[in-house]
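Before anything else, here's the structure in question.
Every protein chain of the complex appears in place save one, which is left out.
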Amino acid sequence: MPLILLSALNRIALAAVTLFGVAVVVFVLLRVVPGDPIAMMISPGSTPEQIAQMRANYGLDGSILSQFWIWLKAILLGDFGTSISLRRNVLELLAERLPATLELAVAALVFAVLLGGAIAIIGTLVRRTFLEPVLDTVNGTILAVPDFVWALALISVFGVFFPVFPLSGRVDPSVQNDFFTYFYLIESLLTLRLSAIVDISSHMIMPVLALGLPLAAIIARVLKEALLEAMVQDYILLAKLKGKSNLRLIMQEALRNAIGPTVALTGVQFTFLIGGTVIVERIFAYPGIGNMAIDAVINRDLPLIQGLVLVFGALFILINLGVDLLVAAFNPRLRHA
Amino acid sequence: MRKSLKAALSEPKVVLAGGFILLLLIAAVFAPWLAPKDPLEQDLMLGTLPPTGYEGTEPGYWLGTDDLGRDVLSRLIHGSRTALIVAFVAAGLAALLGTMLGLLAGWYRGWVDVVISRLVDIWMAFPPVLLSILLVAVLGSGVHSVIAAIVIIDWTRFCRVVRSETMAQAQMDYVTAAQTIGFPKARILFSEILPNVAPVIVALLSLEMGIAVIVEAILSFVGLSVSSDTPTWGGMIAQGRAIIYQGWWVLVAPLVLLFLTVLAFNQLGDGLRRALDPMMRR
Partner (left out) sequence: MTEPFLSITGLSAVSDRENGAPILRDVSLRLERGEVRGLVGESGAGKSTIAKALLGILPRTVRVTGGAIRFEGQDLLTLKPKQLSDIMGSEISLIPQDPQTALNPGRRVESQLTDGLRMRRGLSRQAAHDKALKLLEEVHIRDPERVLKAYPHELSGGMRQRVLIAAAFALEPKLVVADEPTTALDVTVQKQILRLIRGMQKTHGTGMIFVTHDLGVVAQICDTVTLLYAGKVIEAGPTAQVLATPKHAYTKALLAAGPRYDRPTAGLEPVPQAIFDQLRAEMGIM
């Protein structure tokens, strides 16, 4: 038991170090390379005197190291500066937009796990029948299409030929205005506001599909492989002798041994999915941090870019940490080492 | 070499996908002569004409026009230039960089390998999306930035595979033989090992080209690739997305072509990997 605690602490420490590494890279790329770092802190329209005052305040006449220290302290205190293009506090902007992206990404993940799991289990059930290659081909095709193309294909189909879902945004203005948090979906689920739930979900369906389908196909492929491998083990044979049906063999015997490797892979792929939100949010004009990141880059809004990159970085690191701990939890060997 | 070519050409995937890419290449090279119209010429009188076979078409505009009256087919043909330039240059440079470092790490081992492998590990720990946001932010937009970003992000794919492949080859008898004869190390690397690693690189290169085409399309979709007066597939898609209710073909035509191109590069890579795999080859 202490061993796993130790390894958990170890992982957490490693995550902190990685986050620090990301901060260094961001500092170097965004502060040292473009030249004038003060541009990132001033509110637009400051006078030259104010700028000079700020320069002194932030110790920008000091060495790079002392500058980094000052910068890091500001970041740690949540002082990300002011967005140049949006003229608003970066932290506030992030706090507004991040929940939208989180809801989208988690919904896509849940969808992908359910669909991928179902495909894998069905694929294992129908193994060695004519249905297996059919299912594999469908799965391979889903996998071959990147999220960008999925999103646009969905827009073409459900925007033009069967116009059933809204093509852009997160929630219709008619239902908006009275949320307490920025987690619209979660909030309306908790408060059981049916019309809001329906409206928000209908906005999310296409982006969720675009992000989730490729991930579902990857999960299906890896999980099925792991299941097939488990299904030829002797313990399955013994369980079969006990009279367990094929479905039970999969669910009760094979799945728990196949799930560990799949979780590890899903974690890595989930970070890619979050990367995918950038373009998918853009395509559906969904107001998350990904969409905002593109505007920030187009406008070369360095304070905002800095905040976004740090948030994305922290998100990725947290996911990796969570996955490591989950994998350990699914592996009895690690649990009882 | 000739044997490899023969093996590759006997794989239907390679022939089909390769043929498609060859056609695209011809279209790109001879775009000014092949395109039926000037891709930039606007004619608001001929705005959002549907493709041939639908009602209200104008002869000569096979795939219809966009809202500014520009010929979709001609823009597709011209757009293939940017797509293929990025595909070949970016993927080629990523392959070159990754292969060099991979060969060095796999052949010389020791501290060279330690340094390069660590670098790859650190690099891969950085999610591609973050890296591309940072890179485009620092480098600015334009086709050069797109290429640079792809190379900087994706060289690691080649490096990792080439390194392990080189290590595997270094165990082979023919390498030991060359060493006992006393050939210099560098010569063994380039004249003995590289040719045997080449098939893997070629297959990977094809896959990377598919990735590059998508990345270029994404960046031109959001307006961070070439300037907006150069026709690109991504730019056309963005325009089509904006006028989807008026002219769906402006979105669907480049999307289908983009998909087919990526599919072709994927299938070509897959077929090449199969055909050239030394384990499967007789």
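All chains are identified by letter, namely A and B, in their written order; residue positions are counted from 1 within each chain.
As a working rule, a residue touches a chain if its C-beta (ideal position, glycine included) is under 8 Å from a C-beta of that chain, and two chains touch if they have at least 3 such contacts.
Treat the numbers as computed from the prediction; the structure is a model and nothing was measured.
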Contacts of the hidden chain among displayed chains: A
Listed residues A:Leu5, A:Leu192 or A:Leu241, member touching the removed chain: A:Leu241
Of A:Gly62, A:Gly78, A:Pro163 or A:Pro332, the residue in touch with the unshown chain: A:Pro332
Missing-partner contacts on subunit A, residue numbers: 128, 233-235, 237-244, 252-253, 256-257, 332-333, 336
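Assume only the chains that are shown with their structure count from here on.
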Between subunit B and subunit A, distance of the C-alpha-averaged centres to the nearest whole Å: 26
Residues of subunit A that touch subunit B when the two form their complex: 18, 21-22, 25-26, 29-30, 33-34, 144-146, 148-149, 152-153, 155-156, 159-161, 167, 271-272, 274-276, 278-279, 282-283, 293-294, 296-298, 300, 302, 305, 308-309, 312-313, 316
Contact set on subunit B toward subunit A in their complex: 122, 125-130, 133-134, 136-138, 140-141, 214, 217-218, 221-224, 237, 241, 244-245, 248, 251-252, 255, 258-259, 262-263, 266
